[in-house]
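As you look at this complex, bear in mind that one protein chain is not there, while each of the others sits in place.
So, chain A:
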Amino acid sequence: MERASRLLQHIATGAALNRQDEDVVILGCKRTPICKAKRGGFRDTPAGDLLEAVLRSVVEEAGIASEEVEDVVVGNVLADQGILMARTAQLLADIPHTVPTVTLNRQCASGLQAIMTVAGEIRTGTIDLGIGAGVESMSERSMDQIRPKVCEPRLASRRGSIKRISPGLADKSSASGSGKRLRRKLTYLLRAAKAQASNGFVREIVPTLSRVKGEDGELVPGPVVVEDDGIRPQTTAEKLGKLRPAFKPDGSTTAGNSSQVSDGAAAVLLASRRKARELGLQPRARIVASAVCGVPPDIMGIGPAVAIPKVLEKAGMRMDDIDVFEINEAFASQAVYCVEELGVPREKLNPRGGAIALGHPLGCTGARQVVTLIHYLEDNNLNTGIVSMCVGMGMGAAAIIALEH
C-alpha cells in the first residue's frame, strides 16, 4: 500500500502548504527601553517620539520599503487624541502618508490587541503587511487624569451585584506579604536584572533618542537611552517587606509587588506568509491563535486564568505544549493567582522578568511582551510561547506565538 500512502502524503503536504500560506507571520519586532515614568530616561519624551523610534526600527530591520506597510495599528490607553500622536509618529518615521494609521484601546491589552488587529486584517485580506504597535507615556499623562465620567450611583448599584472578590484571589493576596512569597517575588524581580546584566535585552531594544526640557522649556534632543531603567538589581526581600501598603492600610499590595508606572513603545511587523515569501523575507514567528475574554470587573486580575485556557482550546494545544508564559504582572496578587490557577511551571513564567521588574507602560505592554517573548524563544532555542494579561474593567487577552525554524 506504499503507492496509496505516498500519494496521500503528496496531497496532504501540498494542502498543508496551502493552509500555511494563509498564516500570519512576524517579520520583525523591536521595543524602546522601558523607563520609569516621571523620573526615568523618557520623563520629558513625548509618546510620539517613542512610537516613531520603534516604527522606524521594525521597517529598517526587515529591510523593506516603508510603502510596503499597508496599515499601522497602535495600542494606546492614556494619550489624549492618541491618533494624532500616532499619525504624526508614523509620518516622522518616514512611513509615507499613503499608509494609514489607527489607534485602539483595550487598556493593558492594547499593544497585543494592535498586533491581533493587524493579524485579523491580514487574515481577511484587507492588507498583506502591517505594523501592530503599542505606546504609552505615563510621564505625559497619568492614570488619575482619565477617570471615566459615569453616573456613580448607577455604577455603585451594579457593583453590589458582583461578588466582591473570589476567595482564591483574596487568599493569594493576603499571603503576598509572607517571607516565602517575598523571596519568590524577588527571584522574578532579579530575572530582569540578570537578563539585563547578560545583555539579554540588547537585541530587542532600539536605542531611543530622548527629549529633555531646554532652558526655555522647549524640548531638545537628550541622551540616547539604551537600557531599561526600572530594573532594580539591588532589591532584597527585607527591602520589599518594609514597603507600606499602597491602597489600603491593611492591604498587602505595595509598590514592590505592583507593576511600575513606565514609558515605552514596542512594534511588531506582520505579514501573510505569502507576502513574506514574495518579499524574500524569512518569517521569525507566526501567530498560532489568540483570544479575548471578559471577567467580573471587580476581579479583573483573573483575566489570564480565563483567557489562556480559551486560547489553548482554540489552538488545540495543552499547557505542556507551551515553553514560555509571558503573563503581565499588573499586581503580584493577580499574577500569582493566575499562575497557580493555571499551573504554570515557575521556570516557564516571565523568564526575563515581568511588569513588576521591567515596568508596565499600559498601551505598550502587550506588544512589549511579544517582543521579549520572541527574543527569549530565539535565544533559548525554544518554540512556543503565550502572551497574556489582565485588562482593566474586567477582561483578559492571550495569544500563542510560535517560532519559525
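Throughout what follows, contacts are C-beta pairs under 8 Å (C-beta built on N, C-alpha and C of every residue); 3 or more make two chains touch, one makes a residue touch a chain; residues count from 1.
In this text, contacts and distances are computed from a predicted model.
Per the UniProt record, the chain missing from the shown structure is "Peroxin-7", taken from the list "Protein-serine O-palmitoleoyltransferase porcupine", "Proteasome subunit beta", "Ras-related protein Rab-5B isoform X1" or "Peroxin-7". For the chain left out of this panel, the touching residue among A:Ala15, A:Leu84, A:Met143 or A:Met393 is A:Ala15.
Considering the complete assembly, chain A touches the hidden chain via residues 1-4, 6-7, 10-11, 13-15, 17-18, 65, 277-280, 282.
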